[in-house]
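And now, subunit A:
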Amino acid sequence: MITTQLNRKTFLLASALLAGGLGLGLQAAQAADPLYLPNVVELSGPGAVSGTNWRDGIILAVEEINAKGGILGRKIELENLDTQSDAGISRAQMQKVLDKNPYVVLGPVFSGSVLVDMALTSQAEVPEIMGGEAAAITQKGSKYIFRTAFGQQSSIPKLANYFRDGLKAKTVAVVWVNNDFGKGGRDNFIKEMAARDIKVVADISTESGQADFSADVVKVKGANADAIFVYTNEEESARFLKEARKQGIKTPLIGETTLLGQKVIDLAGDAANGVKGHVGLSADAPIPAVQEFAKKFKARFNYVNDHNGIKGYIAVYMIKAVTEKTGKFDSKLFASTLHGMTIKPEQEPGILMEATWDANGDIDRASFLAEIVDNKQKIVEILPKLNK
Partner candidate 1 sequence: MAAFIQLFVSGLATGAIYALVAVGFMLLWQTSQTINFAQGEFVMIPAFFVLWAIRFLGIDFWPAVGIGVIVSLIILGFLFKRMIVDPMIKHGVLPMVISTIALSIFLKEMVKDFYSSQAQPFPGLIPSSDLNFFGAVISTQNIFILIIASLTVVALNFLLNGTRLGRAMQATAQNPTVARILGIPVERMILYTFLINAALVALASFLISPIYLAKFTNGDVLGLAAFIAAIVGGFNQVRGAIVGGLVLGVTENLAAAYISAQYRGAIPLILLIVVILWRPHGLMGRAEERTV
Partner candidate 2 sequence: MMQPVLEVTDVSKRFGGVTAVDGVSFKVYEGEILGIIGPNGSGKSTLFNCVLGQLNPTQGSIKVDGHDVTGARPCDLNRLGVSRTFQLLQVFPELSVRDNLILAGQEHEGTMLDRLLGPRDAGLTASANQMIEFFRLSHVADEKAGGLSYGQQKLLDAAMAFMAGPRLVLLDEPAGGVNLTMLGHLRDRLKAINTEQNATFVVIEHNMEFVMALCNRIIVLAEGKIIAEGTPDEIRSNPEVIEAYLGH
């Protein structure tokens, strides 16, 4: 008799645990007042640096908005979920937050993970504002995916033009990191080079987390190209630059945000001087709003943000701007409104720079050609929006 009672108790307890643990989602329906905003992003694993920046940018924006009373009077309730830099887990987490019927979801940053998640968000008709830069993301026809930075298909052509017009290069060496980010950039770059009749004389794959670049620099040196395109993550970029300077490479080293960022300068020191490239949005952009943001970020989190911090920050202000325009919390309306919308800093200072989203969710805004001089990123030229 006692045992049966006990068993019933255990049964109830176990089912309660199971149900509660798996997020029965009953509470989501009554979340009347605060605005639930989930952020599914890389907080551990190889993507932790980018993901942490993205998250902290979001936290900063959410704190600012909440301090001023929230969006249309609703305070934002942020939930951060770790994908562990794994596409499968990211999908699971996205499914989990979608079960709570969110208004908009944020993240992730890894393109691979975005490509997995976006099927879910488009099915659920919930806008996903993310940090991935792979070209493929916006070519899949989802009506609910939005970028916070240039896709590789917009940034790489800008760079390619610079190789042809600015450097007048005939041959080029490519050093890329063999992950989805690096491979995507490299594939786009090879395509753009072919279109401009520039020969790729060395095509060198490196590993993420690689420490010793001497073999790669030796190969680049041996290739005798007119210019070198370096497309690796920040830390590897720094290591590559140090080795390149050591072995006395004089050929122009050209890259993207991941070669010219503050993080690279901090790590590579003098070796970064002379590096040039295209930056979509950087903490060093000669725009007061961006520099103001960088200062706030440093004060709040005690480290210098990279472009992912800015992406996260902007993502939240995109929600604010669109919602204030539509006047209600309607996911479908959000997506249709943001397509073709331009947000100007005059209307919404948090957007930092004027930006436009097209029908695919691609972002368009001004960008910069920069060079590192005296351990500082110096903007050489402002490249206007593509469709102005």
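Throughout what follows, a contact is a pair of C-beta atoms (placed from the backbone, for glycine too) under 8 Å apart; a residue touches a chain by one contact, two chains touch by 3 or more; residues count from 1.
In picking the candidates, the idea was that all candidates are chains of the complex that A comes from, given by their letters.
All values derive from a computational prediction rather than experimental measurement.
Pick the one that touches subunit A in this complex: which of 1 or 2 is it?
1
Which residues, counting only subunit A, touch candidate 1 once they are in their complex?
44, 46, 48-49, 52, 178, 204-207, 209-212, 214-216, 218-219, 221-222, 234-235, 238-239, 242, 246-248, 263, 266-267, 269, 303
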